[in-house]
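Complex shown without one protein chain; remaining protein chains in place.
Presenting subunit A:
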Amino acid sequence: MVTAASSSAAPVSLGVEVGGLRLQNPVMPASGTFAEGLARVMDLNRLGAFVTKTITREFRAGNPVPRVCETTEGLINSIGIPSKGLDYFRDNVVPFYRAYSPPLVVSISAPTVDGFASMARDLTIPGVAAIEANISCPNIEEDGRSFAMEPRLTEAVTAAMRRATALPLWVKLTPNTGDIVAVARAAEAGGADAVVVANTILAMRIDTETFRPKLGNVLGGLSGPAVKPIALRMVYQCADKLAIPVIGCGGIATAEDAVEFMLAGARAVQVGTTTFVRPMAMIEIIDGLAAFCARRGIADVNALVGAVVDGNAAPEEAEALL
């Protein structure tokens, strides 16, 4: 049965509890697609949380240009994590966000297990509400294989960070692995409070005029609407097997996309590439989520989480929502 449009103007509750943080709504930026510049366009206080670009301990220059190329409904990037280092971040970026109310989630990366742990420890400071570990990067102790490609490495690096900080710990997974569910379970076993599913999908393009790759770094990561069905599938698979929350990420452009991820099991969502095309998109998604719930007579957005009507759902529960 389809509920009639929101005649009862009952307020919809958008608040969610995600991996140790209480958020006013489930919408936040994806790492690397958000920075202080967005404050010129929108009221940052409307967001569920802030997630910063991944930082490393030391200065890093990043990859050669061109660093992005567009493709059908998406973008391939090889920015390469340029970073001004941890000290700069602590002294200049953390203070900027103190003026705002949403919690600050800091994305970190390191080439070793100890590197991750010590960064998590050194960022356990006032103003930082949670750590998001971008473990998609190469591990120099393991022939440059990415931590997030293997459950064993994922559990080890997560456990080391868990010992190093009492802050909520989110672990961001890569879709470039054979068995993302096994990796997600390893992050949970290592002590993660939530997993973010997922990072970009390894991709490339070649210029047919010059025969050269379109990216300076040859390979890059695909993001944007083009990846949405794949990220959604991964969220669905992981949410089914984990007790900790899943944060959905990949191609979310509209409130309907956010609803889809929540139905698949995401407790919250991250919006990345879409912000480049429609800088107000996160605000539109927050308003759209409230409107969607109101239209469907859903009082609390949490009711959407995992509510997909598939073979596994208890029919009564699912029907209650339809």
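The working rule: contacts are C-beta pairs under 8 Å (C-beta built on N, C-alpha and C of every residue); 3 or more make two chains touch, one makes a residue touch a chain; residues count from 1.
By definition in this document, contacts and distances are computed from a predicted model.
**Q** Assign the chain not included in the display its UniProt protein name, restricting the answer to "Na(+)/H(+) antiporter subunit A1", "DNA-directed DNA polymerase", "tRNA threonylcarbamoyladenosine biosynthesis protein TsaE" or "Dihydroorotate dehydrogenase electron transfer subunit".
**A** Matching the unshown chain against "Na(+)/H(+) antiporter subunit A1", "DNA-directed DNA polymerase", "tRNA threonylcarbamoyladenosine biosynthesis protein TsaE" or "Dihydroorotate dehydrogenase electron transfer subunit" yields "Dihydroorotate dehydrogenase electron transfer subunit".
**Q** Using the document's definition of touch, tell me which of A:P102, A:G224 or A:G265 contacts the absent chain.
**A** Candidates A:P102, A:G224 or A:G265; residue touching the omitted chain: A:G224.
**Q** One chain isn't shown here. Among A:F34, A:F50, A:Y97 or A:F116, which residue touches it?
**A** Selected residue, touching the omitted chain: A:F34.
**Q** From the listed residues A:A166, A:M280 or A:A299, report the one that touches the chain absent from this view.
**A** Only one of A:A166, A:M280 or A:A299 touches the chain omitted from view, namely A:M280.
**Q** From the list A:N77, A:S118, A:N134 or A:Q237, pick the residue that touches the absent chain.
**A** Final answer for the missing-chain contact: A:N77.
**Q** Can you list, in ascending order, the subunit A residues touching the missing chain?
**A** That gives, for subunit A, the contact residues 32-41, 53, 61-62, 65-68, 70-75, 77, 79, 82, 224, 273, 275-280.
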